[in-house]
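My structure is below; once you've seen it, I'll send some questions.
Removed: one protein chain of the complex. Kept in place: all other protein chains.
Labels run A and B following the written order; every chain starts at residue 1.
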Amino acid sequence: MYDKIDEIRDKLKGYTPGNMKESLPLLDSLLELHHTAKAAVDIERARYMTAHLKQTEDQNIPMPVRRAQAVSSYLSRRKVCFHDHNMLGGATTGKVLGAPLYPEFFGLGIWPELGNISTRTENPQLLDKKDADILNFEVFPYWMEKSISEEVRKVDPYRQSLLEKMIIYTVSKAATISHTTPCYELVLQKGINGILEEATQKQAEYGEDEEKSDFYHSVRIAMEGILDYAANIAREAAQKADQETDPKRKENFQRIARICEKVPAHPAETYHEAVNALWICQVAVFAENSNMAINPGRLDQILYPYFIREYKAGKLSVEDALNITGCLWFKIADNVNLVPEAAERLFGGAGAVPAVTLGGVDRDGNDAVNELTYLLLKITELLPIRDPNVNARFHPEKNPVAYRNEVSRVILTNKAIPAFFNDVENINTLVNQGETLEHARDYAVIGCVELGSQGRDYSASSSIFMMMYTILYMALHNGRTKVTGDAPLWKATGNPEDFTTFEQFWDAYGEQTRLMAENAVALNNTYGEKHQEFLPTPLLSALFKGPMDKGRDLIRGGAVYNSSGVTHIGFPDVCDSICAIKDICFNESNSEMCLSLTELVRAVDNNFKGYELLEAYLKNTAPKYGTDHPVAVEISQRLIKLGYEVFNGQKNYRGGNYRVAYWTMTNHAGYGSVTGALPSGRKANVPFSSGITPVSQIDTQLTASLDAVAALNSEHTPGAYALNMKYSPVECSRENVDRFGSIVQAYMNNGGQQVQFNIQDYETLTEARDYPDRHPHLLVRVSGYSAYFNTLNKAMKDELIMRSQYNLPSGKFVPL
Amino acid sequence: MDGPGIRTTVFFKGCPLSCPWCHNPESQAYFAETLFFPDACIRCGNCDQGKACHTLARRIIGKPYPPEQLVKILLQDRSYYETSGGGVTFSGGEALGFTGYLSRVIPALKDEKIHIAVQTCGYFDYNQLSSTILPMIDLIYFDLKIMDDEIHTRLLGKSNRIILENFSRLLEQDIDVRPRIPLIPHLVANSKNLDALAVFLSKHRVKQCEFLYYNPGAREKLIRLNREPVDDLPEKPVPMAENNAWIDYFKQKIKKTPGRG
Partner (left out) sequence: MDFLKSLEGYSEKLQKTMIKNRLKKLKAEIETEVAGEALDKLLFLLLKAMGLLFLVDKEYRKNIKDFNATYVICSRDKKIDVSAIFKKVHGLFSEKDGMEVRDVIVENPTTTVTFRDGKAMAEFLLSGNPDVIAGMLDNQLSVSGNLNYLFKFVYLLWLIPELLGINDFKERLSHQS
């Protein structure tokens, strides 16, 4: 059916990273600009939104309408900028690389730094005095009692205070409404005008029902904001065109003006229109909701009809399509998160992680790898930039080996992206979560690694972070934590000397897991309720399947599916710790190392000082997840099952499930660097292992390591996980590419859900840490997304260096 | 080079030859040995008490695997063999010195349709091999080193007569046999020896040959095994240009040498 694949692949072969200067000069120059752009705080949204909310404070306008007005006022009034010769109109902020400030979330966190955020050592974000004063005098004072965390504190100060301990659980609703994939197809097909008409009609129809009527009203206002914004772009571009003397640039402005006059108001017809319409909608979503993990989704599917129609008609060349797509990539990468310095240690270096998903099967279960899939892969190869986060779905039975190998080749070439996702396991786990088979097949990757039917599942997939280190600490210290005093936090579950069997200890661990889960869920649900009260999302809701039919906002359960996500930090280290406890405290047949749990805990709490033999045993002999040791296999699977069971019975504030996941962004390194030792033999202040990845530097083989992960029941990880593997750099030969792809496929056949790679060796990464100038744009996979190595904090750099490196041809572990 | 696709390689411990450049010197002796890494030693005293070392200081090389257990381990990676067209490679030491053991392993693997490769130094009992597992082997890498039997015997401890005979006899079988020449500076990679190798291979109408490069890493292993490294072998890898020059030399030679028709 995709009859132009060979032809297009053949044409794509002519474009390589080495010849971009000649073959795609526009993209080459944009890449240069991207690399030199300095992040700057953008206050425009905060300013207009705040002004509008202040103005309407006492007017008794329903919140959905009032917030839509505020968003709309920003969209209508914001500056339109053209920073370069990108072929698309629209930008997330008014800065070349902007960090938008969301005062309703954590924006006020930069207050202490207003004077020096531009000059701080870690990832400075430029902010001039004038803007700083606006924040200080106009914006921030309004939000002091109103930012969402303070609203939550008013009703649940206790659980909010536990959140602020950072090391128990975190709830990202304090920072964001996001982590979902809108249905941009709707806009491409109907145009914003179509949605607006529908909203108008339905508002009239449901005039009696206040909630519905308010919702449709708010959608109308939001849609008008998008239309205003697009019209402003068109007008500004036309003006620029008039002033421009360079004929090529003039033409570019004229084209942008033409396109933005038409889309997203009307349905898109050409590839260029479709891409620009999609981008403007993405910008609009950021106007309403924070710039984290709002995902473009399955672009090779959404954009395919526009691409292939024009291509076949001879109106769009491969070069045109590469240029347009590349421009979209740079647009997607035009923003970063605002990060207060204090948070750098835990979160430093993150992009906004908008995920693009390629390949896999279509809604009917057939091979969906098409001509555009290969073109988007080519762009991914040519533009190794932080965002978008490109992910390749692979269905071992339906997708061709040629596709598998092309993805592998791109990874070996740019050394980091895309990540691989297994369609068989991922579709299965989503069906197990209640999605229909057809919807599950249409999943897109969210943010780092999470899964959700695109445009149908409002997944809030980063809702809760569980600190497994603290669960284990509580299980070993009678329910106490290091940060909440001498009394048990939730429940006294016994001191080490109280456990006479392993199962008694396990029960204590399970009980503390359950209690942490319940508290985190309660707090997350409170946040959700406060979002419903104060932060309705009519704009995002209109670009989604469900809300327009139900007459209900996304955050009130308007979507077809309404899940929330829970991820876990420290799984591999805690798993190894529990294995060690079983192996040396409750294993009479262990003649090499036998120790009471009390003694083990003492050694751990002393960071193994005076327990060197024990430490050596734990590191080198005790059972480890990532090997085929039966204890490790058993404990890893039980632990995953426990996490699933604890959350599976919980319901979120929208009536949806909690989907358990194991991805860690940079948190594992940050938290590891500030926590104590573990029974696994890990010493204090050492980064935890990332995501679901077996602990670094354990003695194992590539296949054993992959098998351990693949053996985990994917029904227990419906939010997916990040498995980070590192290969020594190898020649990108046909043989190596095939070997690479074969390994991935075997891992998937064994049940693996996700895997991503860094093709780096210890020496290069160490050099990049010690001499940042020698590797200015080094792109690495962190734990679910890509980052520039130089923007990461030290703990994260160390963790990346420390990761086990494998030799691809031999599968052997290369020790550090 | 262990064969096509993703493979598991089994290293046997024990070899009839004693090549001074052997890059797996820990696989030469027929018994378990200990590699010693003094930096990792914490002086816990476990070894004095005959207990296991849990640091990485004393690493024991050589572990007995009952055939059934080995088969089980090898089959764990079956999905990788299948997706890549890989399989299992038996190496060493000298794998074909253990035909009795292999007779209990290879048939079980063949039942599962696993591709089998062997790397050999050529010094083995041909009759024993051909009467047992030879038909189940898909691919043999056959190392050829020194053609002068006097030098061969002096340096490697055994005459090359059996090796060359075995090579000839294997070629008569329906098996993929690939000769390999390790380009050991001076000892193997010299014009006289390569000339002789070219003549020998041409005689058998073998025009394709693979090359291995000298690996100086063995020197460190010898020290850790408490053995003396050989003085006249270099401490650094041979520059690729030099290796390539010998390969070109050899290829020219073999092209010019008429095969016996």
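Everything that follows uses one rule, which is that a residue touches a chain if its C-beta (ideal position, glycine included) is under 8 Å from a C-beta of that chain, and two chains touch if they have at least 3 such contacts.
Model, not experiment: these values are computed from the prediction.
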Neighbouring displayed chains - absent chain, whole complex: A
Of A:E150, A:E197 or A:E244, the residue in touch with the unshown chain: A:E150
Candidates A:L12, A:A343 or A:V660 - the one touching the absent chain: A:A343
Which of A:R9, A:H85 or A:K165 contacts the chain that the document leaves out: A:K165
Hidden-chain contact residue, picked from the options A:K482, A:R602, A:R638 or A:R769: A:K482
Residues of chain A in contact with the chain not shown: 108-112, 114-116, 120-121, 136-137, 140-141, 143-145, 147, 149-150, 153, 161, 164-167, 341-343, 345-346, 482-483, 670, 674-675
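As a working rule, only the chains that are shown with their structure count from here on.
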Distance between the centres, which are taken as Cα means, of chain B and chain A, whole angstrom: 48
Chain B contact footprint on chain A (complex, rising order): 592-593, 612-613, 616-617, 620-621, 628, 703-704, 707, 738-739, 741-743, 745-746, 749-750, 810-811
Chain A contact footprint on chain B (complex, rising order): 2, 5-6, 9, 42, 44, 46, 51-52, 54-56, 76-77, 79-80, 82-86
